[in-house]
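Every protein chain of the complex appears in place save one, which is left out.
Per-chain numbering from 1; labels A, B and C assigned in written order.
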Amino acid sequence: MALYNNTVMEHFMNPRNVGEIENPDGKGIYGSPVCGDMMQITLSVDENEIITDAKFKTFGCGSAIASSSMATELIKGMSVEKALELSNDKIVEELGGLPAVKIHCSVLAEHAIKNAIYDYAQTHGRKYAGLEGYNPDAEHHDDCEGSEEGGCQGCGNGK
Amino acid sequence: MALYNNTVMEHFMNPRNVGEIENPDGKGIYGSPVCGDMMQITLSVDENEIITDAKFKTFGCGSAIASSSMATELIKGMSVEKALELSNDKIVEELGGLPAVKIHCSVLAEHAIKNAIYDYAQTHGRKYAGLEGYNPDAEHHDDCEGSEEGGCQGCGNGK
Amino acid sequence: MKNVYLDYSATTPVKEQVVNEMIPYFTEYFGNPSSLYTPGLEAKEGLITARNRVAELINSRPEEIYFTSCGTESDNWVLEAVAEALENKGNHIITSKIEHHAILHTCQHLEKFGFEVTYLDVDSEGFVRPEELESAIKDTTILVSIMMVNNEIGTIQPIKELAKIAHNQGILFHTDAVQAIGNMPVDVKDLDVDFMSMSAHKIYGPKGVGALYKRRGIQIPSFIHGGAQEKKKRAGTENTAGIVGFGKASELARMNLHSHMNHSSKIRNMMWERIEKEIPDIILNGPKDFSKRHPGNLNIAISYIEGESVLLMLDFNGICVSTGSACSSETLGTSHVLNAIGVPVTKANGAIRITVGDNTTEEDVDYVVDNLKQVVAKLRELSPVNGEKGW
Partner (left out) sequence: MKNVYLDYSATTPVKEQVVNEMIPYFTEYFGNPSSLYTPGLEAKEGLITARNRVAELINSRPEEIYFTSCGTESDNWVLEAVAEALENKGNHIITSKIEHHAILHTCQHLEKFGFEVTYLDVDSEGFVRPEELESAIKDTTILVSIMMVNNEIGTIQPIKELAKIAHNQGILFHTDAVQAIGNMPVDVKDLDVDFMSMSAHKIYGPKGVGALYKRRGIQIPSFIHGGAQEKKKRAGTENTAGIVGFGKASELARMNLHSHMNHSSKIRNMMWERIEKEIPDIILNGPKDFSKRHPGNLNIAISYIEGESVLLMLDFNGICVSTGSACSSETLGTSHVLNAIGVPVTKANGAIRITVGDNTTEEDVDYVVDNLKQVVAKLRELSPVNGEKGW
């Protein structure tokens, strides 16, 4: 028994795409250290609207880091349009599952990517159906403060 | 560790003076099966008011039986006058001690002896200072119903 | 000297297989099950296996099992928690006169706080009469708690029927199954009970571990508050080794249920046959129909003598039985159970309980009955009371 499966552990211990692209075409940040997790995604997008590179930096627990790693792997080579369709469920599935209390980490990754694409769309004058009505700043604080699952949980010393 | 010490166990397993003297000079009963212990003492007393024989029958727990055995041993050969002075403390002492919740068993023996002597005094027209104001029927039911220690306690199957 | 333990309803030895599964949890898998690192997760895995095994024994879901520190705690928890949760709905609880003190004393505690408790009478064999339960129910009734198997006289209650009566009126039903599990088939789905108390040390597991079955969907408050253990319902660092032992004992109890029942009842019946035939002036307390009785239980009132002295003399010969008269060595007074079924105090004072179990053999039967005969004869000789004197 382990907290995370092997795929998650592998992405946590050896995360892909760590870092920050210089002069990115899109940059998204989601979450905050106050809430216990925060992700930054930077993208390179070519003229055909294909994501040619993606990098992340994440403050958070094991599953937040693994979700970032997996998410950036998944969107590399995708069209922006397709990347917008990437759901947290898909990230969880590719990771082979996450503990119930950690599902929000995959949501975080989905949002960070959306935010990066939103930035790309804003700075490059693109419009996507998937971004209609999307507010990059809206939701995280609700997740964080409202719900019980608002932060990456730690292993307690309340013992 | 044992419930009772060796002396008590020895008197319980091999009680002295078991039985009932035929045509006794004195006979006393104390306690009742309702209360969980009952003792009967029969005495032979000679013309010098010396207790030449004493026998008991006891319904009760281990310490009640041991107390009866020890008490009859102690009074055999004693003058009636002396026997009236036999306290439960002395019985306990001679037994080498009883558990706190079992002390009342020694009281029972003291009373049963007093009752037998009372009977002897009545039937033989004797008067003793130690019997002044003594009522053979008075106290036991109070002990039994009034106090928490009113019966010989058993080992529970309330488990 | 022979050692013949005949008090399996008081407690059981822990089976070797059970101890062997427990030991690594003291030294190797010693982590706190709430910890996220490997030694913590190993400990947690032990809890998961144990929960599955207990659930399987009673046909519940694993998530319906909450581990506690003993059967007594489970009993206290249900009563106090339902009282707290449903206070606004009503203040009336129904139980029986022959429940374990864990139920009765908790009820008395609740009575001090304004709860009203009906203690149902039982018949001369200890059975609750369903129609009496039915007519005891009021608008204010919030809980019915009836034990599955009585610990003194072995009576097996018609729990399914009683639970149905409660549920027909929308009332929660709890059963104390401490003496039942492992000794008869227990299926919470079929019985349709809402809560059920269990204890490990009656089924060859360790002392100091119990469980409460709580039907999925029913919400009750915690009894012990603190950390988030047991889905936030029972705080306190888990007794990992003990729980693992309870799990293993449950698995064995499930696998061995029928052979255990057959073995126990066979030995018990042999013993009763000889006792009934060879010892005069005795009465069997509890159900005469042995199919409605705990398979290992005998409760015998022996006229003219007192239970503790029987116990002691038998103990001198290596035989362990308990008296039928008191709750424990620290309490005095005769049995509330024998009293409730109408056994006169004089006879209750001479009652002993014999409960046989997995280690009792056919040879033990002869050793025990031979000894018992002698002890009874000896004590009757010592006794000032007898049949002629009208007692």
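Worth a mention:
Keep in mind that, in the parts below, contacts are C-beta pairs under 8 Å (C-beta built on N, C-alpha and C of every residue); 3 or more make two chains touch, one makes a residue touch a chain.
What you see is a predicted model; the values in this text were computed from it and never measured.
When the full complex is examined, the chain removed from view is found to touch A, B, C. Contact with the undisplayed chain is limited, among C:Lys138, C:Lys164, C:Lys207 or C:Lys378, to C:Lys207.
When the whole complex is considered, the residue among C:Lys231, C:His258 or C:Lys288 that touches the unshown chain is C:Lys231. One chain is missing from the display, and on chain A it is touched by residues 3-4, 9, 12-13, 15, 18, 20, 29, 33-34, 36-40, 57-62, 64-65, 101, 148-159.
Although one chain is not displayed, its contacts with chain B can still be listed: residues 1-3, 154-156, 158-159. Contacts to the hidden chain, counted on chain C, fall at residues 5, 7, 10-14, 16, 18-19, 22-23, 26-27, 30-32, 34-40, 68-73, 75-76, 100-103, 105-106, 108-109, 199, 201, 206-210, 221-222, 224-229, 231-232, 235-242, 308, 311-312, 314-315, 320-323, 327-331.
By definition in this document, only the chains that are shown with their structure count from here on.
Centroid analysis (C-alpha atoms only) places A farthest from chain C.
Per-chain Cα centroids separate chain A from chain B by 88 Å. Centroids built from CA atoms put chain C at 39 Å from chain B. Not a single residue position of chain C touches two or more of the other chains. Multi-chain contact residues of chain B, defined as those touching 2 or more other chains: none present.
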